[in-house]
Structure formats: structure tokens, C-alpha cells
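Encoded as C-alpha cells, here's the structure I'll be asking about.
Up next is chain A:
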Amino acid sequence: MTGVRNAQRALAAFTELAGRAPKRSTYIEHVPGAWVLVTRGQGMSDVLTPEGTNFESIAGEVDPVQMQEIVRAHLIANPDVETIHTGWSRPAAWSIEVLREMGKLGNVNEPFEEGKVYVTSIDLDPELLGMIDAGDCVGTIDQQVYLQGWYGAALAWQWVTNQFLIANDISTGPYVVTQENAAALIGQAEAGIRA
Partner candidate 1 sequence: MTINATDPVSVDGTDRRGRDDFRRRVNRMVRRIPELGIFSTLVLLVAVFSIGAANFRTVDSYTSILTVAANVGIVALGCGFLMISGEFDISVGSVYLIATLFFAQMANAGLIPPLAFLVTLILCAVIGLVNGLITVNLRIPSFIVTLAAMMFYRGMHIILTRGFSVSYKADKEFLEMMAGITFSLMRNTVIWWILLAIILQVVLAKTRYGNWVLATGGDAQAARNSGVPVSRVKVINFALCSLLAGFAGAANMARFLTSQSQLGMGMEFEAITAAVIGGTLLMGGKGSMVGAVLGAIFVSVIRSGLIFFGYSSYIYMPVTGIILMLAVIINRGFSNFRLLQFQRSDA
Partner candidate 2 sequence: MTDTGTPIVRMTDIHKSFGHVQALRGVDLDLHAGRVLGLIGDNGAGKTTLVKIMAGVFPPSRGTVHYKGEQVRWKNPSQSRASGLEIVYQDLGLVPIMNIARNFFLGKEPRSRWGFLDFDHMATESLRAIAEMGIFLDDAEELVENLSGGERKALAISRSLYFGVQVLMLDEPTAALSVKETHAVLDLMETLKERGIATVFITHNIHHAYAVSDHFVALNAGVKVLDADKADVTPEMLTEAVIGEPLAQVTSHSLAASVGNGNPEN
């Protein structure tokens, strides 16, 4: 199930910071009912719920103003939320802005603090990449086409036609971007290696 990996990384990151699983987590479907987003939420729930996390999917919006105020209202109404997960980079950046305004934004570089909220996402954009580099966003999943199976298929073709096999295991699934590799990615983008 998609979302599983995302939730595992988020859980690991949060546990590292707080020494426990989040009490409450919210996943925002920016297009309510979109199947890919629904299953992603289900995958996250499968990981987080057994850890005792109160996990909830909420309906968002693609409109930034509405999305921000939905997040704000949700956080005022539910002050115990500790992590927010989005299915797209823009809502993550918008949510981070709201959290900053509310003084609730958790940063991975700072020690854990009760009441702070940590954000993870899926997809990348320059703004979010900057936020990851600054530690304001825990991490995201890079959905480059070559990482989503295409690379694996290409290697298989190499094996079939040329008996070529690479020596080490490499990741062919979604590529997790965190503070550790964000700077490298920004560098690659500036060098024109990737968009």
C-alpha cells in the first residue's frame, strides 16, 4: 500500500525526536476522495494506528487560502495533533506556513517540544525543498519517474540483453528526501541534472 513507507519514515523520525510515537496524526487529502490519496492515507493508518496513534484523514482543498484555514481550524480544534502528512508538496508548504504563524512549527534541528507539529509530504517543489533543508519539514517522497519502477525495468532489460548486473543493491522505489540529502538535491537542481 502506498503511504506505508512514508508513514514508516515519519514514525521513525518522530520517534527519534520524541522517544515515542505521535499521539495524534492528521493526513490531508487535498482532493477529497481521490483514490490514490485515499489509499495513501489507508497505508499511513496501517502503520500508525498499531503504534497507538490517533490517526485521521481530513478533507482538504487545492485552494491555498482554504487549505490553510482548514489546517488552522483543525489545529485549534485539536491541539493534540503532533504530525501532519500531506499528499502533495504545496499543502505541506502551506501547512508549514500556518504552523509558523501559530508558533507550533516543529523543527527537526531543535529538541522535541510538546505542542509542536511536524510535517511530512509527498512530492517536491523548490519551496518545500528549502523547508526540508531548513528542518521545518521532516521529509518528503520524491516521485521521479525513474525511481518509480522505470529504473528497475531498465536494469532488467540490461540483464536480459547484455547479462549486465549491477554489483550493489540500489533503491528503485520512492526516494525519500530529508534534511540529509536536501542540500544535494538543491545542488543537482541548480546544476540542471534534474528539475
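Candidates were picked such that all candidates are chains of the complex that A comes from, given by their letters.
What we mean here is this: a residue touches a chain if its C-beta (ideal position, glycine included) is under 8 Å from a C-beta of that chain, and two chains touch if they have at least 3 such contacts; residues count from 1.
Source: prediction; values computed, not measured.
Undergrad: All of 1 or 2 belong to the same complex as chain A; which of them touches it?
TA: 1
Undergrad: Any idea which chain A residues touch candidate 1 in the complex?
TA: Going by the criterion above, the answer is residues 32-33, 58-60, 62-66, 68-70, 72-74, 76-77, 79, 90, 94, 102, 125-127.
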